[in-house]
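Below is the structure I would like to discuss, written out as structure tokens.
All protein chains of the complex are present and in place, except for one that has been dropped.
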Amino acid sequence: MDNKSDDYSKVEEDLLRPITQTGRDFYVTVAILLAIISVGVFAWIIQLREGLGVTGLNRPIFWGFYITNFVFFIGISHAGTLISAILRLANAEWRRAITRSAEVITVLVLFFGVLNIINDLGRPDRLLYTIFHGEFRSPLLWDVVSISIYFICSSIYLFLPLIPDIALMRDKFKGTRKGKIYRILALGWKGTEKQWKILGRAISLMAVLVIPIAVSVHTVVSYVFAMTIQPMWHSTIFGPYFVTGAIFSGIAALLIAMVIIRKSCHLQAYLKPVHFNNLGLLLLVMSLLWFYFTFTENLTSFYGAEPSHLAVFYAKLTGQYAPYFWVMVFLCFILPVAVLSNRKTRTISGIFLVSCGVIVGMWLERYTIVLPTLINPRLPIERGTYTPTWVELAITAACFAAFILLYILFVKAFPIVSIWEIKEGKEVGVEETAERVKSYLPDTVFEKKSGGLGANEINSPSKRENDHE
Amino acid sequence: MAIKRRDFLKIGGGLSLSLPLYTCISDKSYNSTSKSNWLAGVEQWVPSVCQACPGGCGIMVRVIDDRAVKIEGNPLHPLNKGKVCPKGQAGLQLLYSPERVRGPLKKVGDRNEERWETISWDEALNTVSTKLQQLRESGKSHTVAFAGKNQQNTTDELVSRFFEVYGSPNFFKFDEWAALKNAYFVSQGIYDLMAVDLKNSRLILSFGANFLSNWPNVMENQRIYGEKRAEGDLKIIQIEPRFSIEASRADKWIPINRGSEGLLALGIASVLIKERLFNQAFVERFTSQFNEFRSFILQNISLDQVSEMTGVPLSSIIEIAKEFHTRHPAVAVSDFNLSYSANSLFNILAVHSLNALAGNIDSPGGFLRQRQAPVTELPPVTLDSVAKKALSEEEHWGTTESDLPLRSKNTKDMIDSMVNKSPYGINCLFLSSPGYQFVSYIQKKKAEILGSIPFIVSFSPFMDETSSLADLILPDTTFYEKWQDHHSSPLSKIPIVGISKPVIQPLYQSRPLESTLLTLARTMGEDFAQNFPWSDYKELLLYRMKGLFRAKKGSIFSSSYEEAQLRILEERGWWTPQHNSEDAFIKDLLEKGGWQDPSYHFNERSFVYQNNSQRFVFVSSFEIEDVGSNESQENEDYPLRLFLFDLPFTSSDSSSKNMPWYQENLGFRFGILWKIWVEVNPETAGALGIRDKDIVWVESPQGRIKAVARIFPGIGPEIVGMPLNKTEHPLASKGETDINDPLHLLEETYDERTGIPDRMSTRVKIYKARGR
Amino acid sequence: MRKWGMVIDLDRCTGCQACVVACKAENNVVFSDPTQEETHRAISWMSVLTVLEGEYPDVKESYIPRPCMHCENPPCVKVCPVGATYKNPEGIVAQVYTRCIGCRYCTNNCPYTLKYFNYYRPRWSNEMKNLLNPDVSKRQVGVVEKCSFCHHRLQKAKEDARFEKRELREEDYVPACVQTCPTGALIFGDLQNPKSEVHRLSKISRAFRLLEELGTEPQVFYLTEGEWHG
Partner (left out) sequence: MKKLRKPKKLGLVLVGLTLVVSVFLLVILIDSWGGITQPLPFNHKIHTDNGLACEDCHPNFMEYASSGRPELEICASCHEEALTESEEEKRLMEYIQDGNEIDWVRLYRIPEDVYFSHRRHVAVGNVECAVCHGDIVESTRPPSKVRKISMEKCMDCHEDQEANNDCIACHR
């Protein structure tokens, strides 16, 4: 037992280190981010005062950077909750170290998705009209509803598994002001049997609930485009296409976050190559799936050869937006497949590189969905061009910076790797997995070699199992 | 430490969020809770006459609490029948232009600079009056000159009367139709325009005529076009180097080498004569010198040569000629566009000879002559000895010696003789909206004019090019703020007199030119003043209008039904009075907006042919070389020819600069709002490596200007087209817009006969400009 | 109920722009400036589109005046999240500026790209504020606007008719563009009334509608003899 608690104190120490210790790098990073944010805030103030005239938007390019950001950020948000929920439900043991960092992304990034939409409004002061005077036939209102629900659910889903860890920190920081906050947040968690049971159930319930909501969110985001009658927006596959893209970019974002956390918080022992390998493979699968959708979508438009669709198609593939498009194809398909399908290059740094590429590529994908259609409206007489102004760039940069800042602050305030889940993994997971693996195999294997593979584990029940019985 | 930062962020964030949100939410200027906007809301419709162009359409202005809010057409006005053109629609921007001069201004300091001092009307009028009296006393009254625009109204009479009494022959009006008037003078003895009866005509053979966009009676022509297109009984052949609006509306566009329109007309004439497709009865009865004309044609005109020189295929020439004969009545029309070339008079005479060949003069669907409206003539002036002596002085511009009887006064000669002080120097110059051509010319000569004329007074209601010359500005009102009459352009067949009522009181400290002149007249001594016995201009105007009642002709504007009845009666010699007294007549006149006489009397020979022979005179004294003279020297450095064209409704004045609503639509065919563009043939552009919408320099030996290149298949490969009178700024001021005025590119060449500037022979090159 | 609609005879149109300017003057649409040209933000509810075809010297050009189509099945109305744009019972697709949140979803879903967005506060000089029509709002920043068939004129016409205790006549209500069109290319009226000119013209063989295949059922009909390639 002593040995074990030593183990745990090591785990606790490792995982709480980012909270207890603050290095110079932290301040430098925060300062830089704050600088970027303040430029963005300045730009935003200007935009609020002057109206959207300070952006590069025009007629007929009514949507630009902000909407791209919106779709992109909502996409990223799928990283977290969806992946974590799927992995939880699938009982994938390797999930334990990564779920939280994933869930945080969801909650934080959703906020910036919404912020970009508000930012895009000509009259942000009338935002609440969507509630007071909402017309439910508009897909934009579906968005409002589904994103709000998603935000609430994923916040709960983030918070629930956080409770035991908060309680741990409450105990750790007793007496300080920090401790007081943790005490409030811990909601009186004492770690009783009943509480664990409720928590377990709640987490499972939320995991089940969150998956359809997450899928619906990005489907509905895609509907914003798909429900119009504009060429190459009005597409039936936009729902699954967007969801795929969302998960794809989400995984990439998660991987980047993991790599950075691993490095900066010295969690090499927790975030192991196997995690990266597994997620990397998932990324590869999503890349292929994404390419399939992209291919289908564009081929259909090309083959149908409706003039208005073709105009958009060519703007994308050979015209003004071709550079973006082909960079996107390279970053989202060629590079990932090349790197990830090879075991030798599927290293942490390789995966980091690919993930960064995918993030950029997926942003470009949103951009090449939003803009080519807008510059080529159906009436062939009207044509437009779009160049973002510094205001849009600054606000976009500030969104990214603010997201990173909030993420860092989260890491500063809460353990980014779930402590209790790691503990649980050791105590329950190992056995359960053995049991499960055993259940996959034909019974004959065990009959021949009695007391073989899993016998030891079964005979050494964990503390919690003991409590159970 | 970390917490402190966070707190700071919170506070800062909170503040930075709340402030902009507040500024955004409380959109103060758009929540009208300000206390001073208590409006009575009284709405009126005031009938008036639009004078944004020489057309004089009837308008109804919606006035709410002394604010003019919207212009609509006066449905009773026979010219526009309730319709208004874009320029007229934008008219209120003229009225409420921020460029309006607020009151009399005196230039202080250097004359080349524009530093102004506000003075009172008394002081301003005193200055002018003293100046005028001094000059008159020293026997130099003839050294006072007036330059204004050509307008058909009583103001014109008043101004010329003023200068006649004062004793100055130098009353100058720029007239862009002068070449046409000269041509009619040569052929029919009328120094005036002829009306074209488009309504009854079945073929319009237009030699570059902008009858749908730049004639003073555009609104009439537009309406007729609409009606006839709906009926399907109209054919238009547009012969022009550039695919103009008219060309785009025509059934056939025939590009032609610039300046050779007259030759094509002669080519057509030669087909008509050779094939005997002309109206022999008419030619015998109503024309003279036909035999000379025929032998000239037969000897000198070879169709192959015509085809080669004009660039029009032989088959087209023959086809046009046949069509011109078969689709009777057909008219061959041309306008001031033809006069902007060195051989303008020939071109116009040649075109007009086609009408004589077809017998389309004084016949339905042909060329008619408008009867003057019977307004009361002003009483004869009594001149004192000073005036009599001064009026015998030579006018300040002579007509150029010519073999033809011409009557033209031209801008160039006038300004040149002023600058050169020959035969005498001008001591005082009055400027009152003298027109675009004039303005652009005086701008070129600004320094010389300032050097040679010691005192210049501008009446311009806006800060513009003329006011930059002036020593004193006596701001006129716009036409919305004063009494005015307007007589329809002689291009319409019926006489119309529109009455322009002040729609609102004069804004700021501006005063109508007319009342300024009447006031001045009163300061010039008893003898002088007795020639101007009217207490104000309105009185003078109504005095003239009473003639309409006494004439026992026509009627006040009425519904088209009543109008048709009246016409039928009148053409049979009947007329019934509608009003029993002058006062009742005047009251009704002011209410309905004007008077018209819808009847037209044909076959009044002495009225249509006022020359000695009372016949149409064919002119054949041209050299063929003269005809093709437009071929300016080939020049390797400047391989392209510049074609300047008037934008719709812009001709002859610069007031449109103050109408941003209207200006921004002039480039609609090229997707351009404000920039100046240059039209380039795709082939030429390809050879020069110029792409659509590139910014290019257009350079002539005179200078270069920046423009947006638009690839345009409606212009020949050797020509580039540029618009005139396009401003680049919505509220043009301080000469900003003139930097890119294509007139700067023109070489100074003129039609030797009429002195009209030639805007066809300048050669240019274009090349890409770096940057924007 | 009436169904207001417009017929535009392209064969009559001379592209003179009177309708465009009349519209701006009637509806307080601010004029553009060179910056707006640069940034493609000029607003013009009625605009004359041009289609130029052919090569020198065989060139053809069509002028197509384009107001709001006031579709029977308007794509813009469907997507508005706050009901700021809606189809009124008399067939006018209306825009309520004070309700609009400026999301520009409707502008993107309009296949005719004829909705406009106020990127700035309208810049009227103090002098020119005098000519603003009190029947139509001054525009706010950040809202979408478009042709309204001059619906304020309809309200006025109804008011007048009721004041005079009579039925509204068709000719009582004409938008500013139609009223000023010099060639009579624009014709306005009640499409439901079988006796009306617009009803008759909308049924003749020269009639077509823009992007008819989209099923938006525009209430603006075009007439032309020739073929129009859109």
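Things worth noting here:
When the chains are written out, they are named A, B and C in that same order, and each has its own residue count from 1.
Please note the rule applied: a contact is a pair of C-beta atoms (placed from the backbone, for glycine too) under 8 Å apart; a residue touches a chain by one contact, two chains touch by 3 or more.
The shown structure was predicted, so the numbers you read here are calculated from the model rather than taken from an experiment.
One chain is not displayed; in the complete assembly it touches the shown chains B, C.
The omitted chain makes contact with just one of the residues C:V51, C:A94, C:L168 or C:L211: C:A94.
Checked against the full complex, the candidates C:E37, C:D135 or C:D190 give a single residue touching the omitted chain, namely C:D135. If you put the missing chain back, the residues of subunit C touching it would be 86, 88-89, 92, 94, 96-99, 134-138, 140, 148, 151-152, 155, 159, 162-163.
Contacts to the hidden chain, counted on subunit B, fall at residues 3-4, 7-8, 10-11, 14-15, 18-19, 22, 26, 30-33, 35, 37-43.
Operating definition for what follows: only the chains that are shown with their structure count from here on.
Taking each chain's centre as the mean of its C-alpha atoms, subunit A lies 45 Å from subunit C. Computed from the mean C-alpha positions, the centre of subunit B lies at a distance of 32 Å from the centre of subunit C.
Touching two or more other chains at once are residues 123 of subunit A. Among the residues of subunit B, none is in touch with two or more other chains. Residues 39-42, 49-51, 64, 75, 78-83, 99-105, 107-109, 111-113, 116-121, 140-144, 210-211, 214, 216, 230 of subunit C are the ones that touch subunit A when the two sit in their complex. Listing the residues of subunit C that touch subunit B in their complex gives 9, 11-12, 14-18, 20-22, 24-26, 31-34, 36-37, 42, 44, 47-48, 50, 52, 54-57, 59-61, 63, 121, 125-128, 130-134, 138, 140-141, 176, 179-185. The touching residues of subunit B, when paired with subunit C in their complex, are 27, 29-30, 39, 41, 64, 67-73, 80, 82-90, 92-93, 95-98, 100, 212-213, 218-219, 222-223, 225-227, 229-230, 243, 245, 248-249, 253-255, 648-649, 660-662, 664-666, 668-669, 672-675, 681-683, 712-717, 728-731.
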